[in-house]
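Missing here: one protein chain of the complex. Every other protein chain is in place.
And now, chain A:
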Amino acid sequence: MSFNLFQGLTHAKAKEILLRDGLNTLTPPKVKPEWVKFCKNLFGGFSLLLWAGTFLSLMSYVMLAATSDKPDEENLYLGLVLAAVVIITGMFSYFQERKSSKIMESFKSMVPQFATVVREGEKITLRAEELVRGDVVEIKSGDRVPADVRIVECQGLKVDNSSLTGESEPQSRSPECTNENPLETKNLAFFSTNCVEGLGKAIVISCGDNTVMGRIAGLASGLETGDSPIAKEIHQFIRLITALACCLGITFFVVAFILGYHWLDAVVFLIGVIVGNVPEGLLATVTVCLTLTAKRMASKNCLVKNLEAVETLGSTSVICSDKTGTLTQNRMTVSHMWYDNQLIEADTTEEQTGEHNLNASLGYKALIRCGTLCNRAEFKPGQENIPVLRRAVIGDASEAAVLKYMEIALGDVMSIRKKNKKVYELPFNSTNKYQVSLHETEDLGDPRHLLVMKGAPERILEKCSTIYINGQEQPLDADMKESFNDAYLELGGLGERVLGFCDLMLPQDKFPKGFKFDAEEPNFPLTNLRFVGLMSMIDPPRAAVPDAVSKCRSAGIQVIMVTGDHPITAKAIAKSVGIISEGNETVEDIAERLNVPISQVNPRDARAVVIHGSELKDLTIHHTEIVFARTSPQQKLMIVEGCQRIGHIVAVTGDGVNDSPALKKADIGKLFYQRVAMGISGSDVSKQAADMILLDDNFASIVTGVEEGRLIFDNLKKSIAYTLTSNIPEISPFLAFILIGVPLPLGSIAILCIDLGTDMVPAIALAYEDAETDIMKQPPRKPGTDGLVNSRLIGMAYGQIGIIQSVAGFFTYFVIMAEHGFMPMRLVGLRKYWDSESINDLIDSYGQEWTYHNRKDLEHTCSTAFFVTIVVVQWAGLIIFKTRRNSILDQGMRNWPLNFGLLFETALAAFLSYCPGMEKGFRMYPLKFVWWLPGIPFSLAIFFYDEGRRYYIRHHPGGWWDRETYY
């Protein structure tokens, strides 16, 4: 194949190859077919148990049908109901799972990988999938190698092959073929490995599935990660509660068997107890909650790569933020100018628009003329419609800043430069520290040349003998120098980068039009110039950052700035965004204020500190406000580890390849900022290490993330508390049935209806609950002691609300029984006779005699009423679990999914009770209206008890209720 290294492929050719070979992607690993996933939902875990129950019921029906001409149809219905329940919940969780995985898929595709390719002699950036064999690509540090490539030229190129070969050290690359083994030779770099250093040019030799990575089957899919803390916590909790349920279930099974129940009835008890105790809906609820949050966060520019990271972000206690681009706008901007012996502040906001002070001060005009002409930076072509500040610039950062400032101040800089033709240029170098250019002026009547110079202010000042002030040239005397120095120091103290400008009109006689200026031997004056002014530049902080930092502070999160910048710059930015808050001083500040040497200041007096990277070793932190300056990636890692050692949960932000070690170390919210606004995508390496990608580069988004994380944690707690609460009224009827021998107050099918029916929608709806107002005023939770499910939550759900609910259920049960003639005392110990089919004349408290079937009707009616009562008390349950601290009056009822949930559970309960045919399948009987009422006083009791509890918590923080019942 013939090609030209500088030309690359033609577009047509590339298109042709792309059509032939297909996209440069790995064929996705064979995902489990949908039906397998579906079956997993249908037959996995508890479903299996329910299926067993179904099978047993149907089998016993068949057995009865074979031996008797008129078999009892109850078992048939029970079997059918069980099957229906399993299938419906299986489908529900399948669709939920599918929905959330689709959402997550769509997130992934929103973070595409790009490659820089040379085609038809032009450098273009395209999606890595569109690469074809033969393309010439450029690789630089931080990139993921987009295909298998052969290096043709490079400078200090190193790649990290660990994902392919497991070598942990970066491997250097060069154009020479050093080994016959493709994996050993130095001139090949492989798809999906990372470039960690240097840059190079390479030719694509194989794409997609033909790459080495593509051929190593299974590796591509082997990127699954371990469970995150919340997943662990939930799984552990579910396992625990399942084990408990199974133990209890088996105990009941054995007891029922001993009590002489038919084995099938005993199995129904077993299923009932397990179903009653295991929160089957919980996993689905958690997934739905997390997905909802991920969706909500995506709309706020946070892409969540790892669902559980949402929650862990909420427990963050320290954020290690880099400076550039996160706290700042990542573009140098002119912030101050000094001319006419005045210091003028420029607008540095993100949406900087409009005219600057065109007050026609001559000093200002001279300064901006200098800035416009003595500037090599240019806008990239084709950006006319983009706001000036967003345009891409060729040239270094400070020149770009000046260029943009001029473009805004003057309009079309390029045409001004054209009018003032550049005739000669002496570029910047580090020995001179200045740059010079010579121009013909736009004033056609003036044939003189203009010399403009810019550079390090002290060097520029040396070159000058006069200074231009208020339109007059004045000698540069000691006073003037003094005031220059003051201005220079002040700007330096603000951490700004300062440039000096001077100019000179060359005399026409010596330098006529067409004069040949010589570069090697400057044949024009470089001294006795006219000083015109200073411009200082800074990467200004983002507008939203100070607010976000103070929000973090009130949320108990320490914000630490880690930057490679100079300490002074770092401190200035830290102060301007509030990382070092107003009034807080560093040791240096105190020393300066008291005018004593630094060594005499007690470090404990200073609340803030700026730490130089080199001082990191002997670091003891007495300070609440910390800035790390001049830090290397290794040191950043040390900082993260140090914070973790003292028990913090650290979120790290970073975008460069340097940040990936620290990102990987940050045990939880690994964050990463992608620069979309700037058009520079964050490096692929850090993208891989991150759990969450903030699309708008903004530190404020991280606060949103923390808030969402805390919110979902709270809401999960609420949801779990709600779900667990109804376990007590589900299990206590069985206990009463076995222990005190009352007729069964609540049947197994009714329990299923609660767990998988009426409780499901409200539990999920709690995920939509708004944050309690004070969510960002609480300190972060302590991961060790403050788990998702803690003893206080169990105490609330099981010990308090659950018990009230049980009592409500039993009250309803006793009411209906008594109204029919069985007084509570009569029921105790009655189970044996009640359930005996041979007793056709069981006497009640009024002397009435009940046949077996009459009393079974009564029993099932009571069970239905118990079920309805659980729904009624769960209304209150749902409302009280909306808030953990606030009053419902503050919280309001604006959560519409939850309000729908209230209606839904009521409607479902009514449907189950009143729909004809339910008495056969579900053993649900129509209730008289008054039997809906006995639960209501208990519902109110729950509501007022918990309002009172929360009132006390609010008004006595740290009091007993707060310590022992705040879950």
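By definition in this document, a contact is a pair of C-beta atoms (placed from the backbone, for glycine too) under 8 Å apart; a residue touches a chain by one contact, two chains touch by 3 or more; residues count from 1.
The rule we apply is simple: contacts and distances are computed from a predicted model.
For the chain that does not appear here, its UniProt entry gives the protein name "Sodium/potassium-transporting ATPase subunit beta-2", which is one of "5-taurinomethyluridine-[tRNA] synthase subunit GTPB3, mitochondrial", "Sodium/potassium-transporting ATPase subunit beta-2", "BOP1 N-terminal domain-containing protein" or "Auxin-responsive protein". Set against the missing chain, the residues A:852, A:952 or A:966 yield one that touches it, A:852.
For the chain missing from the display, the contacting residue among A:343, A:526, A:839 or A:888 is A:839, taking the whole complex into account. Residue-wise, the contact with the chain that is not shown comes from A:803, picked out of A:87, A:362, A:803 or A:888. Listed residues A:815, A:876 or A:953: the one in touch with the omitted chain is A:815.
For chain A, the residues touching the absent chain in the complete assembly are 70, 260, 795, 799-800, 803-804, 807, 811, 814-815, 818-821, 823-826, 829-830, 832-833, 836-855, 857-858, 861, 934, 937-938, 941, 960, 964.
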